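After this line comes subunit A, so read on.
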Amino acid sequence: MNFWETITGSDLTRDWKAFEARAAALPADYQAAWNQIVGNLFAYGNFTGRNLMPILDAALGLLEEAAADGQSVHEVLGDDIPGFCAALAGGEGARTYRDRWREQLNRNVARKLRRLGG
Partner candidate 1 sequence: MDGLTEMLKGTLEGCVLEIIGGEETYGYAITRRLNELGFTDVVEGTVYTILLRLERNGLVQVTKRPSEVGPPRKFYVLNDAGREELAAFWAKWQYVSSRIDSLKEGPR
Partner candidate 2 sequence: MGIQDMIEGKKQWRAHVARVKALPPDYQIVYKEMQRYLFKVGPTDLAGEDLLPGIVDFFEEGAAAGKGVLQLIGSDVAAFCDDLIKESPTYADVYQKSLNGNPGTDEK
C-alpha cells in the first residue's frame, strides 16, 4: 500500500506487509471490514503510523480470531465501524464504547452458557 509508505516511511513497510498478508487470509466480509477499519484509523490526524500499529494489530487479531470461530463480522463489530475505530483509538466516545463492549461480553456469555445448558 503506497499510501502507507508515503506517510510512515519504509521502515514500517515490512510490518504493514505482514498485516496485509494476514488480512488476505481472512474471509471476504472480514477483509472488507478490515479495509474500513484501516481507512477510518488513517483519518485520525497527526499520527506517524508507529503509534497506531499496535491498535491495528489488536484489531486484526480480533478479526482473525472471530473469523476462525466462524462468526459473522457484523456480530463482532456491529454496524458502526467509524464509532468502533474511534473507540479503538481512544477518541471521544471511547468510554461509551467500552461500556457497550462490557455489556456485550456479559450478554454473550450469558446467552451462550444458557444455550449450552439447554
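Criterion applied: all candidates are chains of the complex that A comes from, given by their letters.
The rule is simple: a residue touches a chain if its C-beta (ideal position, glycine included) is under 8 Å from a C-beta of that chain, and two chains touch if they have at least 3 such contacts; residues count from 1.
Owing to the predicted nature of the structure, the values given are computational and were not obtained by experimental measurement.
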item: Neighbour of subunit A by the touch rule, complex-wide, chosen among 1 or 2; value: 2
item: Of subunit A, residues touching candidate 2 in the complex; value: 15, 18-19, 22, 46-48, 50-55, 57-62, 64-66, 69, 76, 87-91, 94, 98, 101-106, 108-110, 112-113, 116
